[in-house]
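What you see is the complex with one protein chain gone and the rest in place.
The first chain written gets the first letter, and so on, giving A and B; residue counts start at 1 in each chain.
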Amino acid sequence: MKLVKQLLRNPLSLFGIVLLLFFGLVAIFAPWLAPPPNPFEPYRIAQFGYSPTPKPPTGPNPLSEVWKIVTRHSDFSKTHPFGTTEGQYDVYYGIVWGTRTAFLAGICITGITALIGIIWGSLAAYFGGWMDMAFMRITDIFQAFPFLIAAMTIAAVLQPRIGRSITTAAIALIVFGWMGYSRLIRGDILSIKERDYVQAARAAGAGHLRIVVRHILPNAIYPTLVVASMDIGSYVISFAALSFLGLGAEVGYADWGQMLSFARNWIPRLHQYWWIILYPGLALILFVLAWNLVGDALRDILDPRLRGRIAV
Amino acid sequence: MWRKVLVGAVIGLLGILGWAQIPNPDTMIVATIGDLETLDPAWAYDTASGTAIFNIYETLIFYDGEYVDKFVPMLATSWEISDDGLVYTFTIRKGVKFHAGGDLTPSDVVYSLQRALIQDRAGGPIWMLLDPIFAVHSIEELAEKLGSDEAVYEALQKAIRAEGDKVIITLDHAYGPFIQILAGTWASIVDKEWVIEQGGWDGTANWRPWHDPAAEASELFNKANGTGPFKLETWVPGEYISLVRNENYWREPAKLARAVIKVVPEWGTRLAMFQAGDADIIAVPRQYVAQMDELVAQGKARMMGPFPSSTCQSGFFNFYVTEGSPFMPLLGGEPKPDLLSDIHLRRAINYALDIDTYIKEAWLGEAWQLPGVIPQGRLGYDPTQPVYSFDMEKAEQELRQAWGGQLWRQGFRLTITYNQGNLARKFVAEMIERALESFNAKRQAEGFRGMFVIEVQDLPWPTYLKYMDAGQLAVFFIGWLEDYAHPDNWVKPYMHSTGAFAMNQNFDTVKNVEFAPVYATWLPAKTYDNLQALFDELIALASRETDFAKAEKLYLELNRLAHEYAINVGHIQLLARHYEQLWVRGWFYNPAYPGEYFYVLSKG
Partner (left out) sequence: MTAYVIRRLLLLPITLFGVTLFVFGVYSFLEPGMKAALYVRDIPKTADALDRIIQKYGLADPFHVQYWRWLNQVFRGNLGWSKTAQRPVLDAILYYFPATVELVLWAAIPVLFIGIWLGILSAVHHNKPIDHASRVFALIGWSFPSYVYGLLLLMVFYAMLHWLPPGRVSDWVIKEINAGTFREVTRIYTIDAIINGRPDVLADVFKHMVLPVITLAYIQWALLLRVTRSSMLETLRQEYVMTARSKGLAERIVVYKHAARNAMIPVATMGGMLLIGLMNGAVITETVFNYRGMGWWAANAATQLDIISVLGFTLFNAVILSLGILFIDILYAVIDPRIRLE
């Protein structure tokens, strides 16, 4: 509770929280904000025709258009408040549903990655000895690859097997994301492993799992969780980057990175077709900024030790 | 009077200004999307490589201007075909020099063709030559058939030989398109001595070491020494290839001093190059034609076309999906590999596709539906032959008849596949999906529970090829780019048991096919064991037919059968556009050219 109060008192993190709440509401109310033409495939961006040339926003002010749609509760099929992009995908629709993709990508990828890292690091630290050695050498190998390049490779190789999709991109990021967490938690566990209460539990004959879950993790996990929460923003960026490179979400999927990749074909005329970059770009920036503001403040409050650490 | 003078002066001035504005007046710069794979004519099988090769090397004969069925002598001054269509005799031109200085001799011609045959790389173009000359699809197959590499060598010497100033090629069977195949880049003539110097096949029976090399392992991968109007200057892979004029050309030297083909994958950059005058001709993907049309409207570019291209797009039905396929069709919930062998279902799918909308939306109207399989401009194309037009009532009737009514009552599941990223194919697949699934409401009202389920699945290219090759795709959309401008190159892939697509379609699932000729009336009516046997026989007859009129009838017959048996869906021929700077002169469209033929082009 104190934590929340502190977060709310800081104007920057307050701004972040407000932004996140806004995005959260957009994600929750997506079916009302942008009713999908095909209810079974809401993540396929509504498409109005096939022409490659982006069409400008209709209506004088996008925000008033949004307002109209919100109040009228539906039918945006006749207006395109944010215009359409190449292939006549509706930008507004893509941004609204893309919010869900962004939340999904940020939270799920970070969650799974952190989980893997924590399990791996705990095993290495708790059992120590040759196991620690072996586990850490494997971690070394994964860390020998530059993160995004390695993820790009995995995504390219997975494509023939499971197709171009958000799953491909997510797996690629997870495979190369967990090492930092496992190192962090390993260090923290090593420092408390020999403490009295752990020794006492061990003497009392508690099982390994019990010792780790009941006694060690609760005391070692916080720094890792804080770092993970700070990383959500950069995972969203990396995820969208893969889509932007053509290795993530498939064409027409409601994903901001995928929408931005259309802009690459129109570089000489971007000023003319500004809406194909500005709206998805803005959404992505604000979303990431919100997470970073909150994560930043969280770190300052919870763990001054981590000050200055930044994710890739 | 004064007015006229003034106008004349203005026009003259504009002309001078216009002239002065042409950048690099004797260099033609083309910006394309993809780089060439190799400069070895026997290895190359893509249009980018072909473009460089057909400007550097020459063939015995070549297409006459815009025609794909008329030929002019090139390295052969004349040619004769024996009455039985088996023996081709070419008189070789004298006084032709290779770029490196060697003289063209008949033995160079013999060596060039033999070298191509023994090289025969996997997935390469040489099957086109092997089939008519030896009735095999790979040189390895011939070696197995004859028992030894020496025997292959002897067979080569017998099939292609020099006699005085003549070269004589003897075929295994009469084969109409052979002359077209000889006009392709794979039949380019190289300098025997020079190739041997570069480490190429020495012309002996020990040919295995030069068989099936990797692209870069071929001695001609990045070197070229032809007789053509242009010489290779530099090839920087991934960047550009530049050609310079051959001053000792046996015809009038080319008007252009240099020609440069640049690899510019990004459309935006190509457009910027065009606008800056840094490119004379650029490749324009269909989705960006609107941007070029703006320039045309402003008088800053010239558009030629649309021309009927040598590319078609079609959906293919697999009559018997191989076991283990993840796309196994279901009938009433049960696996049914031969689901599509039912003619009514295939016709229903054809009727259910709103092909006009498909062409209008996905191809911006620049395509047309074809009857049968042969495109416009080739023998056997007849626009009066029937096509399947969009008609949901007929589709319903056919669906009710399919599998004796079981299909309508119990429903079915079918997967339509296309390669990932191809939006037009995605579009047509989804159109079929929506049309067929729209019958579900009516069927439910009639009390039938099982659904019509059409799944649209995109597959990455390697996966797509793998499943196609294994015969595991049920309905698949793909395109075909002609190898040689002859109807044989359409009926073969689409209908023959060894054809690129048909070999994965299992037409032999349809048994006891009655055939009564409509066009080829001299053929007897007959019952064939299966549909594939009928197709194979007619294709063989047509390609061996030396009588032009009879050949045409046979192709019409094949076209009719393709329609009657509805072996495809949404078979359309694409139209092609060409955009160039106003100062480009001499360009014309020949669908058999792999790219720009610089000899006919100039600037000014």
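Basically, a residue touches a chain if its C-beta (ideal position, glycine included) is under 8 Å from a C-beta of that chain, and two chains touch if they have at least 3 such contacts.
Bear in mind that the values here come from a model prediction, so they are computed numbers and not experimental data.
Taking the complete complex into account, A:I277 is the one of A:V26, A:A46, A:I189 or A:I277 that touches the chain left out.
Looking at B:D469, B:D529, B:D547 or B:E564, the residue that reaches the missing chain in the full complex is B:D469. When the full complex is taken into account, the listed residue touching the unshown chain is B:S138, out of B:S138, B:T415 or B:N506.
From the options A:P57, A:G98, A:G177 or A:G233, the residue with contact to the unseen chain in the full assembly is A:G233. The hidden chain makes contact, of the residues B:A215, B:L423, B:L523 or B:V600, with B:A215.
Residues of chain A that touch the chain left out of view are 12, 137-138, 140-142, 144-150, 152-161, 233, 237, 240-241, 244-247, 257, 260, 263-264, 267-272, 274, 277-278, 281, 284-285, 288-289, 292-293, 296, 307-308, 310, 312.
Along chain B, the points of touch with the absent chain fall at residues 35-37, 45-46, 122-123, 125, 127, 137-138, 140, 212, 214-216, 234, 237-238, 240, 242, 260, 265-266, 268-269, 272-273, 276, 278, 460-463, 465-466, 468-470, 478, 480-481, 483, 493, 498, 500-501, 503.
The criterion applied here is as follows: only the chains that are shown with their structure count from here on.
Chain centres here are Cα means. That of chain A falls 45 Å from that of chain B. Considering their complex, residues 266-269, 271-272, 275, 287-288, 290-291, 361-362, 364, 420-421, 423, 427, 458-463 of chain B touch chain A. Within the complex, the chain A residues that touch chain B are 49-53, 86-87, 159-161, 163-164, 250-251, 264-269.
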